[in-house]
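Below is one structure, written out as structure tokens, with a few remarks after it.
As you look at this complex, bear in mind that one protein chain is not there, while each of the others sits in place.
After this line comes chain A, so read on.
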Amino acid sequence: MSRIEALIELDNVRKSFGDFEVLKGISMFVQKGEAVCIIGPSGSGKSTILRCINGLFPIDEGFIRVGTHRVHELKSDKAMRSLRHQVAMVFQQYNLFPHRTALQNIMMAPIQVLGHDRAEVEERARKLLKKVRLSEKADSYPGQLSGGQQQRVAIARALAMQPEVILFDEVTAALDPETVKDVLFAIRELVEEGLTCILVTHEMKFAREVSQRVCFTDHGLIVESAPPAELFDNPQDPRTREFLGQVL
């Protein structure tokens, strides 16, 4: 795979929190329209990779490019804005704004950050709510919604920014088993529509079904990266084998 064609490119990315080195040289490429899953034990740096890609965490060393943005060189909120427009993120804890209704949560950023027209944004927001099958919850506050519903609103909120890439950070980890499938269904639709997705997940079955490539991380390094059938059925690295043996 060529570096130049890739939509997202990470090269030897290093990141420490204090004395603890979380990322010890991460390199990966993601093509446009590709769905990549990152799996691995907790503390292996999966979520940190996502946060480095959209600039939430500054990196210590290395190179990150998303489209035309050289992320490691962006310093201010202002410089980050167009990157954040291009890359949206969905969080494990949903992080909806509790003082705003579901509809308002979706509409806020496109109006306040991108300066889009309110009427047009409302139409877009209602369409997105319909897409995640929550039309009737438009006027509910996050506190009145179940975890799975909140997460689907969060996905709609991310989509409202009309991003090219969405980062999913263990979005089903805090959910009840029966609501997980609604959220996964919504994500699967996005992947099938050709949106570029990077998913950190513990849902191995979902990772196998939905992604074109799976990366296994351990101790701040990508140990193995392969199409799901290959990685799950015929893991090359002993660490991958050990991890899969524990979770499958």
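The criterion applied here is as follows: a contact is a pair of C-beta atoms (placed from the backbone, for glycine too) under 8 Å apart; a residue touches a chain by one contact, two chains touch by 3 or more; residues count from 1.
Here, contacts and distances are computed from a predicted model.
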Q) Which of the following names does UniProt give to the chain that is not shown: "Polar amino acid transport system permease protein", "VWFA domain-containing protein", "VacJ family lipoprotein" or "NADH-quinone oxidoreductase subunit N"? A) "Polar amino acid transport system permease protein"
Q: Please pick, from A:Phe29, A:Phe91, A:Phe216 or A:Phe243, the residue that touches the omitted chain in the full complex.
A: A:Phe91
Q) Of the residues in chain A, which ones touch the absent chain? A) 51, 54, 56, 77-78, 80-81, 84-85, 87-89, 91, 93, 95-99, 108-109, 112-114, 143, 157, 161
